[in-house]
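Not every chain is included here, but those present sit where they belong.
We just call them A and B in the order they show up, numbering each chain from 1.
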Amino acid sequence: MKPVSKVEIIIDSLEVESVVKLLDEVGVSGYSIINNVNGKGSRGVRTGDVFTDLFQSSYILVVCEEKMMHKIVEAIRPIIKKFGGICIVSDVIMRIHRK
Amino acid sequence: MDFNLIVDNLLFPPVLFFFLGMIASFCKSDLKIPDPLPKLFSLYLLLAIGFHGGVELRKTGINQEVVLAMSMAVVMSLVVPVYTFFILKMKLAVYNAAAIAATYGSVSAVTFITAVTFLQNMGLEPGGYMVAGLAIMESPAIVVGILLARIFASDNNKKEKGSAENEEHAFSWSAVFHEALLNGSVLLISGSLIIGLVTGEDGWDILKPFTKDIFKGMLSFFLLDMGLLAAKKIGDLKSVGFFLPPFAILVPVVNACMGIVLARFIGLKPENALMFSVLCASASYIAVPAAMRLSLPDANPSLYVPMALAITFPFNITIGIPLYYYLISQANVFIPVLWK
């Protein structure tokens, strides 16, 4: 029943590797990734097809302490500023965790 | 000109499946080849064409003709992006001009493959080294395009922006070369070519039922998907303005003609001259977007992808290939051979 932060990031699939590296560097204990996200944003529609699957996005979810959340946001800000995407944050309750 | 060539080419099953795909898309049918199945066909085609080219190249060896043709290939992939860039820059922003120039300087493997089968239907077999040309021509135009964009863009906005961010994620030539030279399709086709070269006839006997016999069926399936895709991209063309669609037909024809003349100078046989001119005429929709994304993120993919995919590609595989073949037969009458 621990209140924690939920960070949701949507970013170009090709940048996921860099984001994961940053997450590891700031020391998050866990994250989840959903690939093949289509969508629209400031750079227009982004969907995948056989040639341009480089234009798909990924959804990254991190559940962490509030302090860690701030670190994450600062770490990934340059990537999103350069390559696009969004990062939103909200409060949730962690109910079960393997620990 | 012999219109039978065009008709024969259009009645070739893989090309007809391309039209079936376009029609299905225009009728808003729910026919679709779900991801990642089209990737299976495209990987297959690259592997098969590379391997086949390697086996053929082993037969001929690397003789003067090969060296001359490959040199001309490099020349064309440097010249095309430069001249098109200056034409495009008159109408478009530097970034977009550079991206489109790279698109037309680079090559399309599927156009190449369709030309090979066009020749095979007439009982001709192009030299295996032409596949090496396909691999060689994929990258240089990309590097040239980015170079041009860097040179002309820096003139404009050197002072303005680019300070804060650039420090954090600086432009990296090594990343550009990596993307241009080691992208999946270049690597798969070159690797398969080398495997074909190394294993020769023995390897061919082992893989032939896979890489040759079912080849045209796989191509049909892939072109069906290309038709679905091309028709969808035609919608995106609305926003590209009046200048680019004619460009997407004229420039390939001009490039093909340059290729035909060069091929004649170095005395290539008609089948090899066709392959060479098709390389010059085709436009890339795989390697280029991948590289542009990193190097010219401001270039707009919904300009250069639909041009290459929805105009140049269909034009080349339907009218272009037989047209170039006809022009080659004429060139052989009027233009002298310089080397050989």
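Everything below uses one rule, namely that a contact is a pair of C-beta atoms (placed from the backbone, for glycine too) under 8 Å apart; a residue touches a chain by one contact, two chains touch by 3 or more.
Remember, predicted model here, so these are calculated numbers, not experimental data.
**Q** Across the entire complex represented in this structure file, what number of copies corresponds to each chain label?
**A** A x3, B x3
Definition applied: only the chains that are shown with their structure count from here on.
**Q** How far is the middle of chain A from the middle of chain B, if each middle is the mean of its Cα atoms, in Å?
**A** Taking the mean C-alpha position of each chain, the two centres sit 36 Å apart.
**Q** Touching residues of chain B toward chain A in the complex: what are they?
**A** So the residues of chain B touching chain A come out as 35-36, 38-39, 42, 165, 168-169, 225, 229, 285-286, 289-290, 293, 297, 301-302, 305, 309.
**Q** Mind listing the chain A positions that touch chain B in their complex?
**A** Those in contact with chain B are residues 14, 36, 44, 48-55, 78-79, 81-83.
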